[in-house]
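The complex appears here without one of its protein chains, the remainder shown in place.
Then we have chain A:
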């Protein structure tokens, strides 16, 4: 490494030095420095890499420049580019940046350029609280919300009229308790706790329909609105299914280790309680099958496409929201197809064919059939495009996971408890 230039001489180690937000068009629309200012020209290295990568996905997360390292994430069409000067675990920064994005999402409903610009003051305040001297300070949403109140339409109206502020008038107590994720003094008239068990099937099926690889990624999202300091215990009918789990920090590891129950004092509001992973292939039911035939002809610059989707292992539930997406080879100019159900759309620019089927009717299987026209003169594509399937099954956790009961201790009222199961297709791909 060359000797650091003069502006850096007093900057010893610091984890995250600066943050730049850059939109997809390459406009830098927000910058924040936790220490002395680093010129935004440092982002030129990023732009260079961005150009080279073609797709935003392919920008290397870590970019090396002569004096700095740029660690970036791409989320919601925004690049979060952080400037690092010294050794730091890259995941530390990446994970933190995602946490920032999640916080924005949490605060503004969505994390987009326009919402960030509209709420630039809150964004700044949040960033100020989240990092101190480059080291994460308060990242728990419950604490942040006590420090800086999220904007709501009503309040922003009231604020403009009365001139009051978004910042909490009282100072938070959260940092001082041993439960950093829960704020004190929560009160609700209706005490409710909802748990969504969401499972996604990741699968690769080969041409003949056999499963090359399948696993289930599950999460339990919770929305807990309970007064006081409830202590919850969630137990499963079949906890043995859960082979590999990760928890929100509120969950007590030891109870899980010893009893296979999830015991926790919940944060207030929405949070992800746990995620799990079921990789044993025999446990993964594949809800649909796809019969497909996509062929391109050597002559006449055309091709044929014929896709049929049918139910396979649906556990007696209806498959909804079925969508088939095909990334066509570049030479495919247009598609002239006929769908027996749903609608299809071929975008000749992105070369993506989307067939939105909707509900799967087992009596009358949906079929998409027709011809593809190719660029004339171009050789026929070597490869067949793979199909990406999207689907949803309500009221079913495909792994069979069942919540047994939820018990609450520490509070006297009777909460309303609800559990919902949904299965979705995750990265569900059929090779052709």
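We take it that contacts are C-beta pairs under 8 Å (C-beta built on N, C-alpha and C of every residue); 3 or more make two chains touch, one makes a residue touch a chain; residues count from 1.
Heads up, the rule we're going with is that contacts and distances are computed from a predicted model.
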Which of "Hemoglobin subunit mu", "AP-3 complex subunit beta", "AP-3 complex subunit sigma-2 isoform X3" or "AP-4 complex subunit epsilon" matches, in UniProt, the chain that is not displayed: "AP-3 complex subunit beta"
Omitted-chain contact residue, chosen from A:24, A:39, A:313 or A:394: A:39
Candidate in contact with the missing chain, chosen from A:263, A:314 or A:341: A:263
Contact residue for the chain not shown (choose from A:42, A:100, A:123 or A:241): A:123
